[in-house]
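One structure below.
Missing here: one protein chain of the complex. Every other protein chain is in place.
The block that comes next holds chain A.
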Amino acid sequence: MGAWFNTEMMLIILGGAIATFLTRIGGYVLITQMKTIPPRLEAALNAVPAAVLTTLVAPAFFTGGPDVQVAMAAALIASLRLSMLPMLAVGWCAVMAMRYWFGA
């Protein structure tokens, strides 16, 4: 192991890999023996990705400096028209401009 690998990190990666594979094979396993999912459970499950990802976005915005906030706002506006990569580019340009021209 040594400098290349850290035990805790490797355990996280292993756990993440198993969790990911379970999601990938899960539908196959379920469909061979599933009846129906209760609608409210399905609504909750349907909300999982947006709910989880939002928890990574909102605090980053509210605890970020003006540079980060301007960049995220610019990217949000850009996303109305542009796809992912141009949106990232807009956010990146905004943060660099804030840092180097306005010293934010």
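Brief remarks follow.
FYI, contacts are C-beta pairs under 8 Å (C-beta built on N, C-alpha and C of every residue); 3 or more make two chains touch, one makes a residue touch a chain; residues count from 1.
Here is the rule we go by: contacts and distances are computed from a predicted model.
Within the choices "Iron-binding zinc finger CDGSH type", "Cytochrome c oxidase subunit IVB", "Sulphur transport domain-containing protein" or "Putative branched-subunit amino acid permease", the name that UniProt assigns to the complex's undisplayed chain is "Putative branched-subunit amino acid permease". One chain of the complex is left out; on chain A, the residues touching it are 3-6, 8-17, 19-28, 30-32, 39-64, 67-68, 71-72, 75-76, 79, 84-85, 87-88, 91-92, 95-96, 99.
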